[in-house]
Each structure stands twice: as C-alpha cells, then as structure tokens.
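Here it is, the structure, as structure tokens.
All protein chains but one are shown in place.
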Amino acid sequence: MKEVTLTLKQELPVPVDAREISPNNFREKSVKDIEGLKIWTGNRQVALAEVFKVAVNSDGSDDEVRVRVVGNASKIRKIGYRTSSGCIVVEGNAGMYVGEEMSGGSIVVAGDAGSWLGMKMKGGQIEVKGNAGDYVGSGYRGTAIGMKGGAILIHGNAGQEVGCWMKDGTIRIKGNTGLMPGMHMQGGTVCIEGNCEGRAGAQMRGGKVIIFGKASKVLPSFAFEEIKDKIKIGEEKIQGPFYVFSGDMNEKGTGKLSVNAPNNPQLNWCEKYVET
Amino acid sequence: MTLSKKIIPNVICTFCGATCDDLEVTVEDGKVQTLRGGCSTSLNKFVNYNVERHLTPLVKKDGKLEETSYEDAIARSAGILANAKYPILYGWSSTSNEASRAGLELAEWVGGVMDNTTTVCHGPTLLGVHDIGEVSASLGEIRQRADMIIYWGSNPVHSHPHHVMRYSALSKGRFRSSRKDRTMVVVDVRKTDTAKLADQFIQIEPNSDYELMCALRMAVRGDELEQDIIAGVPAERIEELADLMISCQFGVIFFGVGLTMTQGKHRNIDVALSLVRDLNSRTKFIIMPMRGWYNVAGANQVSAWVTGYPYAVDLSQGYPRYNPGDTTAVDVLVRGDCDAALVVASDPVSNFPVEVTRHLAKIPVITIDPHPSATSLISEVVFPTTIVGIETGGGIYRMDGVAMVTKPVVSPPPGLHSDVEILQDILTHVKKLKMGQ
Amino acid sequence: MTELLIRNGFVYDPLNGIEGEKADISIRDGKVVESVGSGATVIDANGMIVMPGGVDIHSHIAGSKVNAGRILRPEDHEKDVERHTSITRAGTGHSIPSTFTTGYRYARLGYTTVFEPATPLLKTRHTHEELNDTPIVDKGCFPLFGNDWHTMEYLQQGRLEECAAYIAWMLRATKGYAIKVVNPGGVEAWRWGRYLVGLEDKVPNFDITPREIIRGVCKANQLLHLPHTIHVHTNDLAKIGNYQTTIDTMDNVRGLGGDNKPVIHITHVQFTGRTGSAWHNIGSGAPEIADYVNKHDHVTVDMGQIVFMDTTTMTADGGFQYMLYQLSGNKWMNFDVEVETGAGIVPYRYRRNNYVNAIQWGIGLELALLIKDPWRIYLTTDHPNGGTFTKYPKIISWLMSRKAREKSMARINSIARNKLDLPDIDREYTFSEIAIVTRAGTAKALALKQKGHLGVGADADVAVYNLNPTKVDPSKEYRLVRRALKKAAFTIKDGRIVVKNGEIVEAPTGRTYWVDSKVSEGLMHKVESEIRDTFTDYYTLQMDNYAMDDSELVRSSRVNVKAEI
Partner (left out) sequence: MNVTLISGRSLGQAKSKVTGKFTEEYLRNVAVCELHPEDLKALGIAPGQNVRVSTKSGTVVARSAVASQASQRGVVFMPYGPWVNMVVPSETSGTGMPSLKGIEAEVTAAPNEKLLDLRSLVEQMTSGR
C-alpha cells in the first residue's frame, strides 16, 4: 500500500493539465520522480512540484496506490487520466475531465467536479459528493462513442447532456440535471433521482433513462408504451408508478424513458393510450 | 480646382455574410461619395467609414489612454503576449483571411487560445455538424433550383438585407422564373419583417425549436404525432408543413442564431441537420446557416486548414486542441483562465455578457480596430487600423464558403497600418523575445 | 550559389535508364548539374537508395471539400498532432491533415510534388489559398468540368472549339493544371437528387449524355494541347458491376489520340473495377480492366488502393457519397456548387473482415500487378478515400513482396480471399518499377519534364532512403523497405535539404503549376463575351470577381502551351 498526497501550493490563475496524476503513473516512483513529472500550467510546462507539495507514505509495496489531492483543485484538469487501478481522492473541488479514458480503479471527488467528468470512460468508478458540470460520461466531439462502462455516482446536480452518446455503464444522479440527459444514448443506464429540465433521451437509440422527479415535457418522437408500478435498476426495485416511453423514433431507437407518473401530471395525456 | 472622380464597379460589400459583390462606389477626391446597389447598411458603412476614426496608437498610462508611437505599441503588445501564460486571441470575422493566418501563427508562438466570433453566432452549428454532418450547397443552387424556402429563426430583412433578393425567394433562376414559383415559409417567435414576405408564417413558443424540428422529423417519416400541440403549433399544421417539404423539388432551410442561441443550442442544429438529411430520402433538401459577419466563414476556413479545427483552438501546449465549452472565448473568460487578450476586428464588450467584460477589465487587452469601440475603452494598447474592403484588400469567404478577394476603393489615411501589418510586426517582435529566452 | 553532392548512392532514375547503379548526383542552385566544386556540401548516400522526389498525381490535400472534411471530424485530429517548433508550424492529422502538416508528411516520405485532383471552378480560389499554406512540395490542381452548364451547352450545341476556348479561359481564371471530369452529367442530376446510369442516360434538362461529354472534353483537351490528359472519375463509381462502365469509358475515347499516346487517365480505378450483380457477389474486375489497358495504349490509370484503416471519403460525386452514407450510417456532408459540380464526404473504416472491403483491397493490387506496363499505372490511395498517403510504404511493400501480400491476405475475409485472383499472382515490383509508379511515370503523365528524373537540368528534388538494395531483399525483408520509405534519410527540394532522418529541417515554399493555353484572340474574345452574357444569369458572383489573379499564388509557375485553335 502506497499513499501519495499532493497538496496544492497556491491557487492558480491559469488552467493546469495534470493528466500525470494517476495511480498508474505513481507506481514504482519515488517522491523525487513524482515531483519531477511534467505538467502544463497554461502554456508553460513545469515540474509537478511547482504546483503541488508531494508526500509519499508507503509500506514498501506498490501493488495498491492511493492518491490524495488536497486543496481547491478546480483549475486542475484530467485528474485520473487513463487510470486502470488504485484510487484517487480529491478532497476539494476538481476541474474538468476527471477520469478521462478511465478503465478501472476509483475516483472520489469530495467537492464539485467540472464538465466532461468520466469522458470516454471504459470502467471503474467515479463518485462526486458535490455537483458535476455538463457532459458527464460523454465522448469527444464528433465521435459516436461516449462512456462504454463503469459507474458514475453524483450526489448533487449535473449539467446538460448527461451520458451523451453513452454505450454502456451506469450514471446515477441524486440531484437534478439540465437538458437532454441520454442525448444520442445507445446503451447503459442514466438514473436521475431529482428533476430534469427536459428533452430526456433526445435522439437516443438504446439504453435507459429513468427520472424520479419532474421531467418537464417528453419529446414528440417518444411513443408511450405502458404504465409500470416498479422499475428495476440492477437488483434495486424503484417504486412508481412510471410512465414508460420508447424512442427516439426519429432514430429508429429502442431506448426506454421511464418517468415517475405522480410527479408529472403534465404527461397524463398518455393515459388515454393505455389498453384496458 | 477640379475634383478627381471615379466610379468603381463590382465592389464587394464587407458588412454581412451575404457579401454582395455588385456594388458601385463613387469616389471623389479620395473619399467615398455615394454607393449604388448596396443595402442601407452598406451605404452607411461605405459613406460613414471615416466617422469616428483615431489615427495614432494609444497605450494606457496611469489609467488613461494616451497617444504613442507605432513601434512602442508593437513592443508593448509583443511583451504582453509573450509573457502571458494563457492569452486569448479573439475576433477575426470582420477582417481578411490573411489577418487570421497571421493571428494563427502568432497564437502558436505565444501559446494562446485562438477563437473567432463564430463562438457567439454559429459555433453551435459547427458542433451540430460534428455529430451529424450537413447537406448544403452554394447560394446559386438555391437561386437556380429552390421551390421551397424556409427561413427559421433568422430575419434577413434586418441581418442580411439583400439575401432574399439575390439568393432566394425574390431572385430569378434558370428553373424558377419568379416569386410565384417558390413557396416561402418563416418560422419564428415573432412576426418579423421577413415573415411579412412569406407565404406562410409559423409562430412558435420561445425555446421550443427542438420540439418542432423533432415533430417535423416524425411527420416526414410518416409517424403519427401523439401530442395535439407541439411548440405552440397544432399537429395538423406541422403535418401540412412536412407534406410541403416532402413534395417540393428542391427545398432549403436558412437558419439563424434564433436556433443557435436558444435553449438546446447545438442540439437545435443537430436535429435540424438530421431533419434535412432525412428529407433527402424523399426529395432534394439542403440547409444553410445565415452567417453574420462578412468574413466569419473565412475565420472558420482558415482556422480549419491551419489547425484542423474551425474555431476555439487552444495552442497553449504547442499543438491544436479543441473542445468548445472549454476552449471557447466566453468560457475561458468567465472562468478567469486567461491572463491577456488580443482583440482583432471585434468588440467583445458589446457582444459578450457583462461577466466576460468584468474579467477583460482585469487583464491587459490589446485592441486592433478601425474605430473606437466599447472594448478599446478598457484596453491597454489600441491600434487604429485600415478598413478591409474600403482602404485595404484581402481574401474573404461568403456565408456559403465561396472565396472572394476584396480590393481597396480609397487609400487609407497616411501612417495607418493594416491588421495584417500590425499582426506581422507583433509576431516578428514576439519571435525575437521567444528565441531570446 | 549553393552546391550539393549526393555521393555513392544506388541511383534509381528510370527516365534516364539508371537502375540502381552507384552514382553521384551534383546539384547547383536547385538544378541537377554535371559536376560541382570541392566546396559543395556532401551527402554521403553510401549504401542508400537515391531516387527523384516523389510525384503524386492524385491526392485530395486542399480545397473546400477537404476543409469541410476537417470541420466534420474533430475526432480525426484529436490524437494525431504535429507540434510547433521554430521551423515547423503546429497542425493535426489524421486522415485529413492540416495544410502545413500535409507538406511536412509528404516531404518525410520523400515526395516533393503533389496534385490536388478535384477542385470546383467556383472554389478553386479556396484550393489555392490552402495550397499556398502547404509547404515544401510543388503542387497544382485539376478543376472540375463535365457537369458545368457551359461545357455541357457548348458540347450539346456541337461547338467544340468554343468549348475548348471556354475551358482555356476557365483554366486561366482558376489557375488550374488539367481537366478533371467526375461522373460526367451525373453530378448535375444529383443536384436534383437524381442519378444517371451508364454512359447513355440523358442529363436532366440538358440534351446530352455522359458519353458525349467525355468525348467532347477529351477532344477539347487535345485542341488545347494541355500537358496532362483528361483525368476521369468514371460514371457509376462504386456501383456493382461498374468495371464495364470503366472499360466503356476508356473505349469511348479510343482513337482520339492518333499517335498511340494516352488521351485519358482513369483515376482510382479500384473504385470502378467491380464485377457482380449484388453486394454479396461483388468481385474483382481487375483482370478485365488490366487486359484492356494492356491491349490499348491510349489509357493510363492510378490504383486508388485501399488500406485497412479509419479514413474519410470525399469526392465531387455527391450521389456516390449519399449511397455510402446509406450503407454505413455514418455522418454525411454534401455540398453542391452552383452551375458546376457537387461534393460529398463520409467517414469510413475499411475492415479486413468485411467482404466488400477485402475485395476492394484485392482489386487495387491485382490492377497494379496485372497491368504489365508500369508507365501506365500509378500508385495512389486516392488520399484520403482509400487511405492516407502516409500508407504508401505499406502499399509498396505489397507490390514488392508476395510474402507481404500473403501476410495481409491471411487476415482478410476468407470468402473474398477465395474469390480473388491475387493469391495466384507471383509478380513482385523492382525498385525501378516502384520509382516509375511513384515518380517517373507520374511526372511523365503530367508532362513535368523537369520532374521525376535526375538528369542534368532536372529540378533538384531528390529522395534518399536508408536502404541497401544489394543487401536487402525486398521480397523477404519487406518490413525493412517499409521502415526505410516511411522516413527518408534525406529529402532535397530545389537543392535544399528539407528532411534529415525523417525530420523537417527547413520548410521552403513550393511552386504552384498552372496551365495557360493560348487560343486565337478572335475565338477567345468571342467566347469571353458569350460567357459574360450568361455569367450573371448563372452565377451569384460577378465575372470580374470570379477570375483569379496570378498574384494570388505565392509562387506561381505558369506553363504556357499553344492551342491548335
């Protein structure tokens, strides 16, 4: 077990690309090695030690690496880039692109996380205690490949387009989300325990979007299917009733959009389609 | 004494993205006297180009802008940019391609973010294109063939005054001899002056373009609409419009920032592009953004061939990186990330939310602009410059990507430099500083 | 006066009959000369191959559709970047490299001349703006004719000389080098969302057929004495069974040349060499096409070889691109150009295990191996359509090594493998033949007399590859060949060393070639006023704002020819 603690020396005016901060990267590295790793602050490449105070606490074995980031890291980007094992704990806020291309291990952000959290994620787990920005679990612009696996849990709110182009894995948001969760979604599950600003599942081809709270309007390209008392997420059963829609028909989609019925009286128009 | 008088034909208008090229400018004694063939805006631009000019560079000395030498202004600007850790270079849509070229090389040397005004007009359009693609054509195709013309969230009568006449509903084409041969529809939240020219006006609720596009895709594919009223428009009306679109020979949607700036932004475009793509399995249909400034399209083109990306290019790490929302001007400024700014042929203080201006006021700003602007008020260095298409020439791209070359109609006031000269001089100075390091 | 001596290399200079003999190449002021003084900079090419700089006859590197492809695909550039240095500009790849990156990557391969083979007349100014920003290499472009109203109308009226004069005017106005024809008539049909089939369908609203258009522009090309033949992307491209259209197209202009010299170039013939009646039984028409080419010397072709990779397809053939969008479901761009042409773009990944892709891979190689005369087939990928130009070394290894082909063949779709003749073909290219299909032959086809060879007076464009032909057997050690050709030991452009060990050391500006064919003043005057009469009815641009000025090219190199008319 090896614990690497990175303490931010001071608030930074410019963005920092710290993709080096990953357990994979710190394995078999001494304090000196880690201090010497090069990161970008704006357009200057500097030693990691210029931005962070580095402390290593190890029992000699490197097989499990734990990274702590201390201080307000909201300008620090790409924490946990390509992490495949070990864990990272960000004790304050984190910047954009946390866990980009992550394939295993775990990342916990105690504060808020910036946009593109878990971008191109393939596996592993991310937990954010505060809020997250836009494009949680998305892909890079122009690709049709978002998050492919793993799990993201956000205790606060998330921004727009949660799970954009998502293929697999689960994203669970305890708070509210902005517009278009499940945009262009192809597989996996997006579960929103709070409210959603609207257009859930826009242009989705597959996968599940579940909204416990208010869903605003449902797009005209979703067909009402049935009313379900309960929805299963893994082992868990969620008490409904839920209006269940399928779509996006414009994409010949077979995605499922489930919206809590009692919280969304504006959708009761679809009850006239219930076969009795 | 007699005044020298000449009439210059086929002048290209450097105001809006329609870049009409049939203006006739009368120059008397080195000044523009009159202009024929242009719209009222181009008339104002050409006749008043010399109002509100200042001719010497200004620099801020204890809080006040004071006149200085060109060399001093260049040296200061180079110093500011070379020392910056994350400078932004912004504007580029109301100047020549050559200026964008010089700007991109400068951005490489100073490791900055190069963004153009696309970012607050049709940036979302490009984001839509990344996901879906785009079915489009040059403007002449519409003039020659289109029998169905839709203006959606755009108001050319105000923004592109001659667009309807030159390129669409009121133009004459090989296969469309008159207005009667074309159906014109306007979709907007209010009955604009453009709507008054249309055969049909469809008024939609604000922020519901996505829903209407979505419903249209349904109708085009022949699916029944379950909801009775969508985006404030009755389902039957939507189905009628869909039938019109399917049954035309050649249709076009011209869309404006009414789509890119409202709720959904790039997804309004995404769904519009998808709708038009779908329509091509039934008939010929294309779509085109109404680009605003006369060379905003050029700023995208130059940026794309030099870096691979059309705007919002971050060169801080020595190679182009791109992710609008991260590398776009408004975001960079609102986050307070950048520590210096070069503004060329644009006025962010007049175009950006006040929060952006608040950060600009905290960092050194260099402004290159023919006229004093709200931004020059808060600048550290201000370069007056010549006006492209009036006092100096340069390459530009029309809204549909047709390259044109503008020529000067009058000579600039003595001692005034062009955007390109100023940028190249700053670049030369920056190279010296960087190589010195 | 700068002097350079490339000493002791194994020189391959087919145009001068030199096939790997040890020789010195002397260079002064950008030209190859008899000898140089003792003060000359010496490049020790001992144990290395020395060839003329590569000449690419067909590669989509610049212009509106290439840039549209760049804008369409940020994901294509994200992971393939070129860093800014004090010598080189930053840029991105991958299948649609930015302009500076394109120049550097060609130079690294030892290529020094590249032609952009499809530029809409109205948008050729844009093409030249990008070529201006494409460093090191010499370049030129082929404007698109054959779907433009003026050409179709002149030919339909049987006014061949006027048609030729109009083409001459356009080539001057657009600073073009040769006549490109893409799906003649078919693109005008596509501008209505319609298709033509074969050479006999009438073009909608124009009383003319593809067959008449091809013959017409071919004759016009002869009247104008243009350096290159018409450069044709045939009708029915990528359609099943289209090899017949290809042969029909070649035969359509047989005899127009007279003195057995080529009168037509069929480009990326791989895409137009398909047999079969349905997607599941598509086969290779390479044997039939090769047989025709072997029997008729009025034709040259280039491969349009595919490589198994993720790339971006782009052509002026908008209808074909729509077909490909429907097949692939990938994102799709279309851009029609008023009066003249169209364009389409679809990202595409060629897969080994995909039956049709595997057949395509075989067709390209079969053509290169079955066409006997290397002077009439050239190496291309129709970049980026079949794959990127950076894959040329891989293709060369397939041409030079049966073993390399078998290695790849073992991994392709097995039904396709069994259907192809490729497994039975033994031929292996020699270095001389490689030099022909990559530089000497292409320079000859483009009538660039100062390119493609190393004789006295030639441009000092030279590639030096760290590969010893007396020690390395390309048939067995094809990997060494690939490696050596990927990164030239030296690339010399106009007598300056631009690449050392695969790295750019200098980035000068190359020339832009264009053709000015002088027709009689009377005829030109007449035609010019005819164009002027229709211009404002046809275009949304004034004629005077349409034509390009020579000064718009940073390094203009005009080729003067005298027309017959």
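The letters A, B and C name the chains in turn, as written, and every chain counts its residues from 1.
Convention: contacts are C-beta pairs under 8 Å (C-beta built on N, C-alpha and C of every residue); 3 or more make two chains touch, one makes a residue touch a chain.
A quick note: this is a predicted structure, and the numbers were derived from the prediction, not measured.
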| item | value |
| --- | --- |
| Chain not shown, its touching partners among those shown | A, B |
| Per the touch definition above, residue among B:Gln33, B:Thr56, B:Gln227 or B:Gln263 touching the missing chain | B:Gln263 |
| Absent-chain contact - pick from B:Gly123, B:Gly140 or B:Pro408 | B:Gly123 |
| Hidden-chain contact residue, picked from the options B:Pro57, B:Gly103, B:Gly133 or B:Pro161 | B:Pro161 |
| Selected residue (touches chain absent from view) among B:Ile7, B:Leu55, B:Ile229 or B:Ala374 | B:Ala374 |
| Residues of chain A (touch criterion as defined above) contacting the omitted chain | 115-116, 133-135, 159-161, 178-179 |
| Hidden partner interface residues of chain B, rising order | 15-16, 40-41, 44-45, 48-49, 51-52, 119-120, 123-124, 127, 155, 157-159, 161, 189-193, 195, 203, 206-207, 257-258, 260-263, 265-266, 292, 312, 324-326, 328-331, 334, 347, 349-358, 361, 371-374, 377-378 |
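Assume only the chains that are shown with their structure count from here on.
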| item | value |
| --- | --- |
| Chain pair, A-C or B-C, that carries the greater number of C-beta contacts | B-C |
| Length of the line joining the C-alpha centres of chain B and chain C, rounded to whole Å | 35 |
| Between chain C and chain A, distance of the C-alpha-averaged centres to the nearest whole Å | 46 |
| Residues of chain B whose C-beta touches two or more other chains | 130-131, 315, 318, 322 |
| In chain C, residues with contacts to at least two other chains | 72-76, 78 |
| Chain A to chain C touching residues, read off their complex | 140-143 |
| Chain A-facing residues of chain B, complex | 84-86, 110-112, 127, 130-131, 210-211, 214-215, 217-218, 221, 223, 225-227, 230, 263-264, 267, 270-271, 274, 278, 315-318, 322-326, 335-339 |
| Touching residues on chain A, where the partner in the complex is chain B | 13-15, 17, 40-44, 75, 96, 115-116, 134-135, 140-142, 144, 179-180, 183-184, 199, 202-203, 217, 219-221, 223-224, 249-250, 269-270, 273 |
